[in-house]
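Encoded as structure tokens, the structure appears first; notes follow it.
For this view, one protein chain was removed and the others were kept in their places.
Chain naming follows the written order as A, B and C, and within any one chain the residues start at number 1.
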Amino acid sequence: MPYLPNTADDESAMLAAIGVKSIDELFAMIPGDLRLTRPLSLPPALTEIDLTNHLGGLAARNVAAGQRACFLGGGSYDHFIPAAVDAIASRGEYYTSYTPYQPEASQGNLQAFFEYQTLITRLTGMDVSNASLYDGGSAAAEAVFMCIAATGRRGRVVAAASVHPEYRQILETHLCNLGIELLTVGTPDGVLSPDDLASAVNDQTACVLLQQPNFFGCVEQAERLGAIAHQAGAKFVVSVDPISLGLLKRPGDYGADVVVAEGQSLGNPMAFGGPYLGIIACREELVRRMPGRITGQTTDRNGRRCWVLTLQTREQHIRREKATSNICTNQGLYALRATIYLSLMGPQGMREVAELCLRKSRYALGKLSAGRRLSPAFSHPTFKEFVVRDRDGAVEALLREAGRAGFFAGIALGRWYPELADCFLVTVTEKRTRDEIDALAAALA
Amino acid sequence: MPYLPNTADDESAMLAAIGVKSIDELFAMIPGDLRLTRPLSLPPALTEIDLTNHLGGLAARNVAAGQRACFLGGGSYDHFIPAAVDAIASRGEYYTSYTPYQPEASQGNLQAFFEYQTLITRLTGMDVSNASLYDGGSAAAEAVFMCIAATGRRGRVVAAASVHPEYRQILETHLCNLGIELLTVGTPDGVLSPDDLASAVNDQTACVLLQQPNFFGCVEQAERLGAIAHQAGAKFVVSVDPISLGLLKRPGDYGADVVVAEGQSLGNPMAFGGPYLGIIACREELVRRMPGRITGQTTDRNGRRCWVLTLQTREQHIRREKATSNICTNQGLYALRATIYLSLMGPQGMREVAELCLRKSRYALGKLSAGRRLSPAFSHPTFKEFVVRDRDGAVEALLREAGRAGFFAGIALGRWYPELADCFLVTVTEKRTRDEIDALAAALA
Amino acid sequence: MRNIQAVRPLFELSKPGRRAAQLPACDVPQQPLEDLLPAEALAAAPPALPELSEPDVVRHFTNLSTLNMSVDTHFYPLGSCTMKYNPKRNERLVSLPGLADLHPYQPVDTLQGMLELLWRLQEMLAEIGGLHAVSLQPAAGAHGELTCLLMARAYYRQLGQARSRVLAPDSAHGTNPASATVAGFDYVTVKSTPRGFVDLEDLRLKLDDRVAVFMITNPNTLGMFDRQIGQIAELVHAAGGLVYLDGANMNAILGISRPGDFGADMMHYNPHKTFSGPHGGGGPGAGPIAVRQNLEPFLPVPVVERAGDGYRLTYDRPHSIGRVRAFFGNVGVLVRAYCYIRSYGPDGLRRVSENAVLNANYLLSRLKHRFPVPQGDRCMHEFVASAAKLKAERDISAMDLAKRLLDYGFHAPTVYFPPIVREALMIEPTETESKETLDAFADALLAITEEPSELVHGAPHTTVISRPDEVQAARQPVVKQ
Partner (left out) sequence: MRNIQAVRPLFELSKPGRRAAQLPACDVPQQPLEDLLPAEALAAAPPALPELSEPDVVRHFTNLSTLNMSVDTHFYPLGSCTMKYNPKRNERLVSLPGLADLHPYQPVDTLQGMLELLWRLQEMLAEIGGLHAVSLQPAAGAHGELTCLLMARAYYRQLGQARSRVLAPDSAHGTNPASATVAGFDYVTVKSTPRGFVDLEDLRLKLDDRVAVFMITNPNTLGMFDRQIGQIAELVHAAGGLVYLDGANMNAILGISRPGDFGADMMHYNPHKTFSGPHGGGGPGAGPIAVRQNLEPFLPVPVVERAGDGYRLTYDRPHSIGRVRAFFGNVGVLVRAYCYIRSYGPDGLRRVSENAVLNANYLLSRLKHRFPVPQGDRCMHEFVASAAKLKAERDISAMDLAKRLLDYGFHAPTVYFPPIVREALMIEPTETESKETLDAFADALLAITEEPSELVHGAPHTTVISRPDEVQAARQPVVKQ
């Protein structure tokens, strides 16, 4: 039994102290007819050596991003993770502790979360950040809930088709359940047109959800679109790529009421989709509707500065059915990783990463569209991703070939956008080299 | 500059405080004609991303033991390293601290070294262990120096040819420099014969060096050989495989005066040969000749039990040219790793690892010699390694083929033993499976 | 030892011009930014982040970590949280490049190992729960609750029944009512008896055709197994409702009793509790769910399916409630759960629960004479003791005990929950603690009862801070620098 310290002697001594004959007696409160009378049908126990071989075998049947040049994105990105992030986050004091219910025994986590909140507000230009949500998609849903509650409008939520399709699917799941309309405004030329938005919002619209840069990598006219939302009395929710904020204007500076983001890019592995980090930040006036935990600064009985969980009257363990959200366990360790990542990057580092993504991806766009077969699907400026159209309309086959040639070349868009069945999304992070890009262009030519 | 916190402002503030105009002035004490007037001719700096790619590229041009079934041994072994060893040894408090000169700030290391010494004495059956030497080879040399000093005999050191050839080469380097004869007694049938030893030792012999199990994997008649050494008034030095002590008699129980070992097997990676762990333990009467650091228990000014470096009057920083050895930096972190490893294994774990090595290697010996081509080179019982003879006498070619078939099949012995040019050494640890052994046998058939 | 260097908040350590990370030189042609992006989209300046050196960053976070108690360093008997040992081997294996370095949109033929692992985990969780089908999508227990409640809505929609209510006992965890609300249900509380079991009378009263789901935590928050569960399930089913099992306390009954066998129609697991996923200072966790056959069609997408000798992700499920999370859930936590279950096997998992229950009962037997346990002399994996007597006699409250325990080098139990026990100490030792540790903890708690009240009121004395002012924190919130 790998992790059980009780010896046979311990067991009998403890049973004696309790005053029972057998462990079985301890389960007396479970009626016999509700007991399982056979062993669970599970594979037998594996020792550490066996388990290591077994997992190694499973891992070997996947192709890791490191084994092929990875040009995949769409909400999960192959950004570089500095070694210091792993070194610190693998300290037991961080990853084997729990939610800081006892502040005196959790100042390390609490201060780190306070620092995280500070960094996120600086990055987004917002007033308040919480201490994390599950991921970018659930953060988008929570933001919409906040707006519905804040506006009292239960008629409609408007989202651009250029918002991550899976985020919109999550919204769909919730809104359709609540009988609220999710109106998706098409983005035929790659971005949301102000006129289309204007005709989509009405006085029952709780909020407008925009992604910047959007799912196609295009930069939206966020400021104008936000103004339109506000004119209709709707809130303006923006989902951003945190890396882009090394270069792009902060949502707080163009009118966002709530900002959400997928924090995976900030020092967290792709790990087939999770755990990730749900970032959410809002304006002061929405703070009491904020979901999840918030760390606040205070002083202890001796006047020493310290940190505690605060504004808990929003939360489920206090407000129960009246809570702003049902979230309990959040993504603490991944918020810590993002905090370390941003501490290492600093202003210059974030600026340079963003510039590298921009320049390399634009170079790639040029290279890929130089050939006969591929052309840019949209004409709007892009940040680190872009959509190309395959004139031969054989995207799946083309990507399969590229795979054999050693590339994760891109993401086919047909599964979400039938009208883009002949298109795929290509992402270029700071890790990709010119050589890799040139080779990709050759492989796709 | 990756790790330099001083900013331009810091620099000027500090220069001002010092009272100089430039950093250059600080180097005034170096005569101009001794200064380098050009930049060092070194490759340019690499960022973390570049360095990671560069090292990844170099690593990819090696074949790791994990990529081929590894049957190599000969003093470096592919034993399993439990994850807890790496997890603990990678804590900064351990690997970024230094020799415990300030006991109050080093009780963690000091207690761990005390525990290491305890574990080593229990494992070897000796009275005293130090806190580590460089590796098994230098430990053997230090043991011989101890015996020369203890006996005052500078005539001869006797070693069995079945002792690790590289350990004997190290001895040769030192003894020939000191004008002391290293008499190597041949082991034509795989072990040292008592008669041969008897005629090799004389009244000027400082010690006899034996390896158990020996380099060929054979179990020596250690007890009898030790008696012969002692009859001649020589000390008996035994070099052991710590893993074998899960099963074999402890050297302390068959008369060893000094025991040395390569501690790599105890939770340390093969890492192309180092860092490794030099284990040395001796009888009480030799303790004042022990090289290196020793941790001792004492009490602090408040009577609390604690640990300090002790018996330092043996050491170079006190005794200078009269020290028992010149060692300063030792292998602290690797002694810690061995301590963790032994704590996890316990008596049963060590017993079982040893049994698995024994049974699997003997199974392999049978399998390999079942075919036409290979036969056992020696008839003596072996522990986890054995020597096979290639009837076709084409060892290099055979091993190359096996390599292509996905095996590190063994070590050709010709480079050290011309008479064994048609033989190679095969090692089987607990990590090797029956399937791997069967496949190897097929590949070598 | 004082680890005080570089522990001030990041922005107070910052200095203009300092840098840790450097980026490679740009290896592609460099046009001016203005030619690449519209001016109005560009920020005026780089983000206002702190400027630090790598040595300072490492020292800052390393020293901060020493201000946390954790399972690796301290006994952490936080009730309802199952703070068991987090195996190091799981941490090593989950970070294998072949598992950690996978993009969610890679072609399925480059993911067969991962999909097999997840498929096997689905199968194992179905077997452990005695239920039919599993979804690994939910990101935490609460998210699992919400997902199941959404499925219940879809289920009744399909049956054409307008059931608007979710019931749960007053001892339910806060996420139960909160999830009900988020799922659009009205939440109704069912009383529990003085001994903490469901009040059947009250349940009968409240069961009608408006009730969609009855949520129950069994073993419950008091660490008691509600033996009425069979009957409860019958009542709920008879009323046309579904039984939801909050699986947070599964650590007590692995291989001993299965929710599906005692009437649950759906449940969630907390792998970060039961299956040793590290708690990470508050997450990540995961919240896989298991359901009965009749609910399978409503599972969220995607699900892992076996196809021939390969595995695939299926999205095309007409009755599915849709997506609840992007990509494929908190995979890293699921991989650890897989490692954990494989490490114990069937007998081992049973031993886990047996030892969890043994440890809890032993601790209870050591403490009950001083800290009455209203629920009686036996418990499952945890128990709730009361400090009410001590409070009355010596004015030492549950909070005082919690704080003073920190001085003894133990993390505190959960206090003041559940509210139905006065001055509650909710103690869950878990199975990975030794008798020696349990004895030391009991000795400490008992010793504190003898200490001068002032000493205890002043606690903690050995931590970096003591009794922060939480009222001030909430009244004038300072939530950033």
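The rule we apply is simple: a contact is a pair of C-beta atoms (placed from the backbone, for glycine too) under 8 Å apart; a residue touches a chain by one contact, two chains touch by 3 or more.
Because the structure is a prediction, the values reported are computed rather than measured.
In the whole complex the chain that is left out makes contact with A, B, C. In the complete assembly, the contact with the undisplayed chain comes from B:323, out of B:198, B:323, B:405 or B:439. Residues 1-6, 13, 15, 53-56, 58-59, 62-63, 66-67, 69, 72-75, 85, 87-88, 406-410, 432-434, 436-437, 440, 462-464 are the ones on chain C that touch the missing chain. What chain A contributes to its contact with the hidden chain is residues 2-5, 7-10, 47-50, 82-84, 86-87, 92, 105.
As a working rule, only the chains that are shown with their structure count from here on.
With chains reduced to the mean position of their C-alpha atoms, the one farthest from chain A is B.
Looking at B-C and A-C, the interface holding more C-beta pairs in contact is that of A-C. Distance between chain centres (mean CA atoms), chain A to chain B: 47 Å.
Separating the CA-averaged centres of chain A and chain C is a span of 19 Å. Listed for chain A are residues 48, 52, 56, 66, 82, 87, 90-92, 430, each touching two or more other chains. For chain C, residues touching at least two other chains, in rising order: 18, 20-24, 54, 58, 62, 87, 89, 91-93.
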